[in-house]
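Structure provided below as C-alpha cells; questions to follow.
A single protein chain has been omitted; all remaining protein chains appear in their positions.
Here is subunit A:
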Amino acid sequence: MKFCTVKQYFDDENNNNVTNGIATTVIPLPNKHLKIKANNKEMEQYEQELLRNVMPQELTKLILAANYLNFKEALDFFCRTVANAIQNKSVDYVRKFFGLESDFEPGEEEKLCKEFAWSFEGVDED
C-alpha cells in the first residue's frame, strides 16, 4: 500500500520530489522502525545519527519525499526531528529556517514580544 506511490514515482520521469539519494534513506525507514520500535532509546540514537549526517537542506527534501510518498511514520519522524531541532531557537532563526519574513508592523511585533516575554527565556543563542 505504501509502495504504490513509489512505483508511480519511478514511472514518472519528471518528478523532482524524490531523488535516488533520498530514496535510499526514506524507504528503508519503515523496516528500521519496525525492528527497533520497541526500544525508544535505540530509536532516539538512530534519529540522532540520521540528523548528524543530514544537512537542513537535505532534511527538506526528505520531508517532501516522505510527504509525497505518503509515508506517515517517516513524515512523523522527520517532523518530530525538525520540531526538536527548532523548539529552543530564536524567532529569527526559525524565520530563516522556513524562509519567512516578518509581516508584522514594527509596533505590533514589539507588543507581542513583550506580551510573551516569558517564552523568550532560555532560548539558544543564534
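As a working rule, a residue touches a chain if its C-beta (ideal position, glycine included) is under 8 Å from a C-beta of that chain, and two chains touch if they have at least 3 such contacts; residues count from 1.
Everything that follows uses one rule, which is that contacts and distances are computed from a predicted model.
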item: Protein that the absent chain corresponds to, by UniProt name, given "F-box domain-containing protein", "Protein SEH1", "Large ribosomal subunit protein mL46" or "Calcineurin like EF-hand protein 1"; value: "F-box domain-containing protein"
item: Residues of subunit A (touch criterion as defined above) contacting the omitted chain; value: 56-57, 59-61, 63-64, 67, 75-76, 79-80, 82-83, 86-88, 91, 94-104, 109, 112-113, 116, 118-120, 123
